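Can you read through this structure? Questions will come right after.
Every protein chain of the complex appears in place save one, which is left out.
The letters A and B name the chains in turn, as written, and every chain counts its residues from 1.
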Amino acid sequence: MAVRFLTGAAARAPVPVFPVVGGGARDGVEELRLCPGIDVVASPRAATVLLVAGWLPAALRPAAAQVHDQLPHPRATVCWARGDLAAAAETFPAATVVPPDGDVVAVLKRVHRGLVTGERDSEASLLPHEPPSPWKGVGPHGQGGEGMMGGRPYGRPMPMTGPDRDGLALDRLPLRVGPFFPALPAGLVLDVVLQGDVVQEASIAANAFADAAAAAERAAVAPGFGDDPFRRALREPVGVPLLELARAGHHLRWAAATLRLHGLRAAALRTLSLAVGLTSDALPRLAALRRRLERDPTLRWATRGVGRVSAAQLPAGLGGPVARAAGVVRDARLDDPAYADLGFRPVTHDGADAWARFRQRLGEAEQSLRLAQAAQSGAPASVARDRVESPQGELSTASAPSGLLLGLVGDLLAGMEWGDAVATIASLDFDLEAQPAAQVGVTLR
Amino acid sequence: MFAALGTVLAVVLAAVAALLALRWLGSVTDPQQVPPPEAVPVLGGHPPPTHAWSRFHLRYYPMTLVFIAFEMEMMFMYPWAVVYVQEGMKALVEMGMFLGILSLGVLYAWREGALRWQ
Partner (left out) sequence: MSAVAPWVAVPAVGGALVAGVYATGVLDALAGRRRAGRPLAVGDALSLPWRRACLLLVQRGVSTERPDASAWMLAPALYGAMAAAALTVVPLSEGRVVADLRTGIVVWGAAEMLAMVGVYLHGWSPNSAFPLLGAYRFVAQAVSFELLSMFVLIAAALPARSLQVTRIVESQESLWNVLRQPLGLPLFVVVTLGVAFWGPLNLPDGDDLAGGTGAELSGPARLAWEGSRAAWLVAASAMGAAAFLGGWLGPWLPGPLWMVLKTLALLTVTVWLGHRAARVRPERFVVSAWTVLLPLAFLDLVVAGVQALP
């Protein structure tokens, strides 16, 4: 009786969901945060439902299975599929599948209610029940260790020492921060070595979305991929209002994710609700939001001087907000007669740090809405070129800006404290899905 | 006074008992019975290569030494606060000198970079 009372209240609580974000699903998952009955949580241990959204390349499926196993009981999986339902069913056999246009919120609530009231069984673990390496009975104490720090006690070795810049040789903690870490962009695998909480070495593991096998899979499975206005503009004329609204929406969503990373969750929700269903008459609200955010002293204090990438350190040919925030005036829209007619002039800032990039993207979002308004009121202009300015930088059929940005990361993060490293990666705005298969040569340390 | 301290102790013990009971509800009786894939620490999908327990490089260690100096000063300030009014200006000047000397320590630590991590 008391248990039923408890489970009844628990079923009406906001559903804690941990998202595993695959290809084509980032915007959809972000919009879930606006729903009051859903709580997108930061750690799989806090969730009852695992939401596998979009398509997962084969390289990411073991990681998704590992995250699934980290959820506490009672747990369930919901696959918000885009394309290959068979692959989802293979990796997550007990999952509830929702088609791309289905009501995922209702399904999440239904699954959660079933789990909490006991009508639905909790899912068993997907990975084999083996320790990382056999340790029972190994070694002089039976726990797998040898000597002071050797062996593999309880299946894993102890961290070993290494030199640090101030001469003190203490332990180095190597970590592979996975593809589904909430503070990092979806799909990014960061190999770091931490000493204390300062990053000694960092490198980005191969982009699972961009290898040749993934590209073939994507073409077969997710035919709608490549629908975003910027990629379409490489093939056919796309109206300026559409491009600029997409750009403003992208920058606002990025700003919401960054605000959430810095602890301003309420401001993040406000920004996100502005981004969803953005039209050019949202300009006054965007201008007001931008003024308020730019005047926020705590945000400035938290991001000023973080992740400074001066113009000299930028890879050759890199444009986009990262370069423009360093004062480099490089914008593919400058060569476009349609924009010249609208009186376009690139926005730049100096400072080249995370704060400058934040202001840069908000400024560009406002500029985009103004351009969209101007283009709608005048004669509709259109754009069809071989180089298009996407929200990350210059996009062409041969290269995407994320590839150039990925090469920056290793040298940039060395010596940074962990919080600063995460803030820097967020400020560079990686879009791993957008990297074409041809451009896979990421600099690995 | 001991009766009051006894009450504080009783409250502390009761709170510990209550929170331990709550925490025990959520504990796993034998960590070694948990299936290994469910016990992997949260890193975003990959298992950690090593245990996390390590000799952590505490970069703010010099700052904690300055803190201990201030703590010792705080021990003197507690009785000082009680007799301050009856001692008058002399007490203010003495404590001012004490704080001034310690502030020089903080200033030195700051300029020498003891408060800097990187």
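Points worth noting:
As a convention for this text, a contact is a pair of C-beta atoms (placed from the backbone, for glycine too) under 8 Å apart; a residue touches a chain by one contact, two chains touch by 3 or more.
None of these values were measured; they are calculated from a predicted model.
The residue touching the chain not shown here, chosen from A:D336, A:E366 or A:D420, is A:D420. Of the candidate positions A:P153, A:G249 or A:G410, contact with the unshown chain belongs to A:P153.
In the complete complex, the hidden chain is touched by one of A:G24, A:G151 or A:G196, namely A:G196.
Contact with the omitted chain, checked across A:H68, A:H262, A:R324 or A:R370, is made by A:H262.
Although one chain is not shown, part of chain B still touches it, namely residues 1, 3-8, 10-16, 18-20, 22-28, 31, 34, 36, 38-44, 48, 51-54, 56, 58, 60, 63-64, 66-67, 70-71, 74, 77-78, 81-86, 88-89, 92, 95-96, 99, 103, 106, 109-110, 115-118.
In the full complex, chain A makes contact with the omitted chain through residues 6-7, 9-10, 12-14, 16, 34, 36, 41-43, 45-46, 48, 70, 72-74, 116, 153-156, 173, 175, 181-183, 194, 196-197, 259-270, 273, 296, 298-299, 301-302, 306, 417-420, 422-423.
Here is the rule we go by: only the chains that are shown with their structure count from here on.
Per-chain CA centroids place chain A at a distance of 35 Å from chain B.
Residue ranges of chain B in contact with chain A, taken from their complex: 35-38, 40, 42-59, 117-118. Interface residues of chain A, counted against chain B in their complex, comprise 43-45, 60, 62-64, 66-67, 69-70, 125-132, 153-161, 164, 168, 170-171, 173-182, 184, 189, 195-198, 415-417.
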